[in-house]
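Rest of the complex left out; these chains stay put.
Per-chain numbering from 1; labels A and B assigned in written order.
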Amino acid sequence: MREYLENVRAKAPLVHNITNYVTVNDVANILLACGGSPIMSDEAEDVEDITSVCGGLNINIGTLHKLSIGAMFRAGKKANELGHPVLLDPVGAGASALRTDTALGLMRELKLSVIRGNISEIKTLAKGSGTTKGVDADAADAVTENMLDDAVAFVKHFAKETGTVIAVTGAIDLVSDGQICYVIRNGRPEMGRITGTGCQLSGMMTAYITANPEHVADAAAAAVCAMGLAGETGWSRMQEGDGNATYRNRIIDAIYNMTGEELEKGAKYEIR
Amino acid sequence: MREYLENVRAKAPLVHNITNYVTVNDVANILLACGGSPIMSDEAEDVEDITSVCGGLNINIGTLHKLSIGAMFRAGKKANELGHPVLLDPVGAGASALRTDTALGLMRELKLSVIRGNISEIKTLAKGSGTTKGVDADAADAVTENMLDDAVAFVKHFAKETGTVIAVTGAIDLVSDGQICYVIRNGRPEMGRITGTGCQLSGMMTAYITANPEHVADAAAAAVCAMGLAGETGWSRMQEGDGNATYRNRIIDAIYNMTGEELEKGAKYEIR
């Protein structure tokens, strides 16, 4: 895992983010923390120029607007032309028709390198419809040890079918390119009590795949391990009275300080 | 007060927020801290679906756009149809015609459960016009011990007239359903040096009234007490050199850690 992190620090990839306004500041700060550099633009007339000076594109539909949908397609097509990796974070797919349809449309019209979401969002995309409860995964969908084999098979199949690396994050994280599947057990449940740890991961993952273009699935898995490990390191620094606001800062701080060696040692994964 | 907090933790209400982009991240994190769950959507084509999967709706006009105004009405009408509580935070009413008119229009066309604002904003809504200085209350309007009787009478009357629970926050906080008025003395003046403590309270209050639908005024008052108490607890953890950025985090942390028992003991209120 260490080389994927170190390539981010060495290459300092510039990542274009079309992302929601809820967690955008944290996305920018974690991109800086990991060694990348963020730029945000979601105006249709602006995005082609911006994505052209960047190395990768992160599309997040967390606060989707009709105006920004056009920008997502224009930026995505330009990034595809330039051979830049494009990541889709289908926040809330399944919770509204607009979100589901937009995510499916982006999948049809763009060449995506990675789709990263929770299990309910990814199942919605696989089925073409869904009933996600808000922006969190349904408990009924959760990836647990009991149904891990089924989940791995589902993610592998969906990755093969779409030709896209699929990253499903939750209590256990799965990353597959259709051939192999990383099963990752870093992280802590309290990360779900912070808004935007998923959005942050998507931003950072875009930096990882941009800096490691020959190893998209491996780099995506490394980003998942790094985020989970930061969740563990950050938690270990919590003091009495600290809560989710401080935890948010400690996680980004942990990414800022993480070395390739620490990631190598702390990453908890198996490949199936 | 304890049962209102404990109901939030037990029911984990999902709150739809149409709110400003200045403080939206803090609103999301405090909703998670108190035990609720946030989702943000302000696209007119998206809001009906989103509000349908939620339990309550928080409308905040802090960075009003013409595009999001339509979304506020559509979401509000759908929430009304579904019987969800709707809270209005009329940020800056009185400071611009667009804000005043939009807030008054929302009051006319929607069934609101609670309106929460500072005294200048609420007076603007009561009079139908105003001259608020920005997003802070005018000093001339401030609720002080000297003119408390008048303020209580005003808030009770406006609540009765509108059939809406009115929550006025400031040095002394008032919450009335038209019959009784909670007079609350939690909090610290330094909370005014953080952006968005009012917005955060509105988000959290929506979770409280959603989880306690039979006790809207009481639950709204409990949220006010919880926010003020968190301001006190957070301040007690401040160290030399800390300022408003750290204070912001400590307040959200205090909400994260607050128990029903602590709220019961720490709430400082009388009922008039």
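A few notes on this one:
Here is the rule we use: a contact is a pair of C-beta atoms (placed from the backbone, for glycine too) under 8 Å apart; a residue touches a chain by one contact, two chains touch by 3 or more.
Everything numeric here is computed off the predicted structure, so don't read it as measured data.
Of 3 total copies in the complete assembly of this structure file, 2 are presented in place.
Here is the rule we use: only the chains that are shown with their structure count from here on.
Looking at the complex, you find that chain B touches chain A at residues 14, 21, 24-25, 28-29, 32-33, 37-43, 45-46, 49-50, 53-54, 67, 233, 237, 248-257. Chain A meets chain B in the complex at residues 20-23, 25-26, 62-67, 92, 95-99, 132-136, 193-196, 241-246, 248-249.
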